[in-house]
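Inspection log for the structure reproduced underneath, given as structure tokens.
Note that one protein chain is taken out, while the other chains of the complex remain in position.
On to chain A.
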Amino acid sequence: MPEPAAVPDSRIAVECRGIVKQFGEGPRALRALDNVSVAIRENEFFTLLGPSGCGKTTLLRMIAGFEYPSEGSIRLHGEDIAGLPPFKRPINTVFQSYALFPHLTVWENVAFGLQMLGRPKGEIASRVAEMLKLVHMEELAQRRTDEISGGQGQRVALARALAPAPKVLLLDEPLSALDYKLRKEMQIELKRMQSETGITFIFVTHDQEEALTMSDRIAVMSKGKVLQIGTPWDIYDKPAERFVADFIGETNFLPAAMVGIEAGLARVRLPSGVEMSATLADGYVPSSEATLVVRPEHARVVASGGQLSGLVENVVYFGTDTHIHVRLDEGFTFMVRQQNSRSQSCGAEVGARVGIEIAPDAAQVLRD
């Protein structure tokens, strides 16, 4: 699923270019964001993914207008908004803590933005009704916000942010306070609402699974930098850097020697001496050594043959699949994930000598 090289400007909803956010001055200054550029398309579910402290929330707050960049520009449909206060941006936020107004009812919370925009009363009433219906909260409209549950609070926060029909909706880890089952439900709900309303969603999370299941595209961030932007498939299967590969899902890293590059594909020599072809990460800088990444499910344990060989160290049964840890002859551990089927076992016994067969095109050469 290769990305189109250029997106026409008219389809870009939010464009951040060269964003720097620095706290403090001099040698002790902290760079929360370091030259960050992202272009988020219209009607896209875009996720900023990274561990806490990576700058994803700072970037979101900058798009909302709660923080101002030290350098760089933020454009909304081509218009520079970096200097506008939050109440002049057609962008709404669903806060991590929901930040519902405790002195207002559910209905009044949802109506707040429309009232501030000075919409006529009749329009407000019908819009609020519509929003409460969208989030299934019609019956609790007159409740106070301390009389509803966390999941319901989440829905009200969503309805409140969607009511003024913003061009972009920002969501700051909105599901992190919910329990597992509710979170799964809300993930599906959010996706439904995004396609129903056609609004661009920018979603912040540290949960890689959440990011993979919900997003159209993901930007992986670490230490104030964007490491990779791509579809969930790109991010998972073709990670550009070690951090991305490691942060998302489980993976195997293999040191390899670079033999040559032909037609965009690399020829590498594995520690076992076997040569194979591998895809190259974007922005790869040629060098004689390479780090290869292979997802556990893209390899297979075979009785003999394969590109690698070693002894089975551990076999862990997970119900749907089995993880087989193999100690390679060169001393590394390699993990293989095999789907279980009713008719056959994975065919590996602890201590057995096996080969590992890597699927064609499953190996990727990292940039770092």
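Going forward, a residue touches a chain if its C-beta (ideal position, glycine included) is under 8 Å from a C-beta of that chain, and two chains touch if they have at least 3 such contacts; residues count from 1.
Everything below uses one rule, namely that contacts and distances are computed from a predicted model.
Participant: One chain is missing here; what is its name in UniProt, given the choices "Ligase-associated DNA damage response exonuclease", "Phosphate ABC transporter ATP-binding protein, PhoT family", "YdbS-like PH domain-containing protein" or "Spermidine/putrescine transport system permease protein"?
Facilitator: "Spermidine/putrescine transport system permease protein"
Participant: So one chain is hidden, and I want to know which residue out of A:F46, A:F112, A:F203 or A:F247 touches that hidden chain in the complete assembly.
Facilitator: Result: among the candidates, A:F112 touches the missing chain.
Participant: Which one, A:K56, A:R127 or A:R160, makes contact with the chain that was left out?
Facilitator: Here the residue in touch with the unshown chain is A:R160.
Participant: Which candidate, A:P51, A:P85 or A:G150, sits in contact with the chain we can't see?
Facilitator: Checking each option in A:P51, A:P85 or A:G150, the one touching the absent chain turns out to be A:P85.
Participant: Would you mind spotting which of A:F23, A:F66, A:W233 or A:Y317 touches the chain that isn't drawn?
Facilitator: The single option touching the absent chain is A:F66.
Participant: Touching the hidden chain in the full complex, which residues of chain A are there? Just list them.
Facilitator: Spelled out for chain A, the touching residues are 64-66, 85-87, 91-93, 95, 97, 99-103, 112-113, 116-117, 144, 160-161, 164.
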